[in-house]
Structures are given as C-alpha cells and as structure tokens.
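One protein chain omitted, others in place.
Then we have chain A:
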Amino acid sequence: MGMGVKAVVGDEAQLKALENTLSSSAPPAQVGLVVGKLSPSSDRALAYSLIPTPPTDAGDPPCSLQPKPKPKPKPADSTSSLDFDVDWVAEHARQVSRMLLGGMSVIGIYIWASEASFKATSPAVLSQVVRAVSQVVPLYDSAVDERLLIHISYSPRRSACRICDMSSGSLRPCDFKYSKLLASLQTFRCTYNFEIRVPVVQAEPFKKVVSKAISNLTKEVQNAKALIDGILFSDAMDNTLEGPHNVEFLVPFKNNLPAEECSLEGVSGLLLFAGSVSALAYLGPKESVSEAISDLKLDIITSLRSRLDIILDEADGESTTDNLENSLSQKAAQVVFHELRAPYSFPFPRRILIPWLAGSYVCDYLQQSETTEDAMERCREVMSLEADMGNYSIVEPESASCTTLGSFWDVVPGALSKAPSEPGRKEIQSAENGLRRTHGSSFSILAALVALLIALLVGYIFTFSAILKT
C-alpha cells in the first residue's frame, strides 16, 4: 500500500446539480464539504456529494472574499483572496460526519470561487482548512493521510481537484472525472447485538467507563467473521452480488473479554452495556466487498461513539436548567459509578435513518423526548437536505429498549439463578417527561435563523430557500 490518491471520481448527477445551482445563485464565494470515500486499498477517491457549510451563528458566511488591504491598493477587484472561518467549517464537518453511515466520510472540502481569487489565496490557508476538517474527522484504517480540495471555478467555469497531503500540507493536482456513483452503490446492513460487562473498581466517571466498554467492543467487532447473505465471507468473494446485503457478524464464543482483563480485587459494581446497533455501509462501484465489511464494522463503533459524544456534548453545553433532557445527560455524565448504591440505567440515543440521495440514507440520533421532526430539522440544517424525501421515509430500526431487573449477583455471568431463565426485563418508560426539547446543539438553532439573513443578502440560494418554505 502506501499509494496516494491518483484520481478522483465525482458523482455526475450530484456534482453537476450543485454547480448549476451555484452558477445560477452565483455567490461570490462558498465553502463546503466533500462526502465520499477514500479507500486504503485503492488509489481512486470517490466524491458522492458536496455539502455547503451554512453561515455561522452570527450570520457570517464561512468563506468570504477578503477586503482589499488598504495600504496596497490594487486595480483589479477579482484578486482579493479567500478568507475562511476555519473553526466553523470544522464544526460543520464534525456534525456532518456524525450523520454519515458506513462507507461515507467527509474526505475534504470544496471551494466555489473565481479562478483569480482562488489563485490569490495562499496554499497554506487552503491546506489549513483541509487540515482542520481532517482533524475533527480522522479517517480510520487509512494508511495514506490525504484529503481532497475541489475547486469549482466560475470564471472560467470548470472544476479541478487537488490532493492535500496532511503531513506536509502540500497540494498537488490530480485527475478529476464524473461518473455514475450514488445510483450504483451497494448496501450492506446488519444488526449487531452486544453485551459488554465492565467491572468497576475505582472511582471512574461515566465517560471513562463507557469509553472503556466501547473500546472493548471495538476489539470484538474488528475480529468478527462476517456472513454475507448467510455465506461466510472470504477474500475470494466477488463483488457482482445484487441487491442490499444482510450481514451477520460472528465472534468467538464466550471469549470476548479483553486480553488485559485479569483478576481484580475490590470490585464495587458491574457496568452492563448492552443493546443493538443497526448498522449500514455503502460500497462504491468497483470496490471490494472486504471494504464494505470493514466499513460496516466501523459504522457499528462510530455509531456508539457518536451517541456517547452527543450525551457528553449536551452535558457540556451551556445548558439552561429548565431543559430536562440536558440535565439528564448532565446527570449521566457526572455519574461516578463507584459511588452509586442503587442500580442505575441510562439509555443511549436512538438511531434513525433519514432518506438522503438516490435511495441512500444518513442517520441521526434521537434522545428520549425527541421526535423524528427534530431529526429532520437538524438534517436540513447540517446536510442542507430538502424536505422532499420522494418515495422514501424515515426508518426507525432500533426499538424501545429493555432494562435488566435485578442486583449485582443476578447479572454476573453464571449467576446462581433461582429461576432458570434470564433475569427479568421490563420496558423503560420512554416518555418520562412531558417536556419537548426545542433544539439540539447551539449550532442548529442559529443556523436556521441566520439562513434567512443570508438568503436575503445573497439572493435566493436554492438550499436555504427550502428552510423558508417549511
């Protein structure tokens, strides 16, 4: 391996549509994210879609033309360089990446600007933006650390792609062509049931213990064997199979304790992290099935990590005290298990799948009090998704959770059960509170308001006009 990206293929329908929208609305400059796939086994990068970064909380565009420096007056207007709100673009990347399923990631940025202002911008500034994005969305198991920078120029009108090397920050041009990608994606889906037990010895906070449980699970998932539509996956398997594929993961029987786990004294309790993840991964044309399997595995883990991040984000956020959801998360995040004397239970947010492009989906996570409307709203803002979902509707694969009843001695493995069956389970009351959460992160509320402003300033931008209509 170790080969860099040599060619980039963009989805013709998606990319051309955005170019057309941009040239009709003609903003002076725009920045956004490239969603696609950089596979470690191939020198070909796939760009599925471009997502514009919305204006900041203050209503400023994340990318603008720098005001001409006064001391050095220059005659031509078009030579002003580009200026980026790097943190804002990075935050957008973080939010988009959380909504992407397996096989899709934020693999770079695009810039809509005139040839002149692009050229006037120093490569260091450009690679700084790409780097900021790459840092919040690291690509797993990729030997080559490279990202894309697609420049869509409006005068003259053409698109070009550069590869940005993350270690040196250098930019180099590469082949860029269009093809049919999204319409020929293959879908791999699975449900992964897990049950991780972590003995708690010291005073450890919520984040640490749950992170430990997730990393234990990561090892289990990474070593799992896969059945694709009931057939054991092997490297010899070819990629000509049709239709969406059901994947089952098999792990060694009863040997899922991590290697470093040894005998412990002074165990004050047991953390049980259990449930299912509905995972999905997309495989681009001409990619190997093994790629889809590792992307599906990654989707399982990132889904859990994202949910933990959401809980922690909410607890961190400058929360208003009357917001019950926030205070629940806050409580959870502040829990120190060691000190608890009564059984404790905290459900993770629920994953839902929202129709996106060409029959593919993105995902979002719902807290107990949230509805799919909340998710749709976030989607519109973050993914600049239109309300019209065509024939597709939201999928809610994960159902109301069950909780274990019983004490420590009932849940440890090989419990001396009075009854031969598993410990009793009861439904969690999901509507514990009547309060509705009004918004998710601070990012999404203001984005909605500011969209109006921008729209007025720049004229009718197709993407944001959708929000106005609703």
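The definition used in the following text is that a contact is a pair of C-beta atoms (placed from the backbone, for glycine too) under 8 Å apart; a residue touches a chain by one contact, two chains touch by 3 or more; residues count from 1.
In this section, contacts and distances are computed from a predicted model.
*Asks:* Which of the following is the UniProt-recorded protein name of the chain this complex doesn't show: "28S ribosomal protein S14, mitochondrial", "AP-2 complex subunit alpha", "Probable Ufm1-specific protease" or "AP-5 complex subunit sigma-1-like"?
*Replies:* Hidden chain identified via UniProt as "Probable Ufm1-specific protease".
*Asks:* Using the touch definition up top, pick the residue from A:V130, A:C161, A:V247 or A:I354 that touches the left-out chain.
*Replies:* A:V247
*Asks:* Touching the absent chain in the whole complex: find that residue among A:T21, A:S276 or A:T372.
*Replies:* Answer from the full complex: A:S276 touches the omitted chain.
*Asks:* Residue-wise, where is chain A in contact with the chain that is not depicted?
*Replies:* Residues of chain A in touch with the missing chain: 190-194, 197, 199-200, 206, 210, 213, 224-225, 227, 230, 232, 246-257, 261-278, 304, 307, 332, 335, 337, 340-350, 397-404, 406-417, 428.
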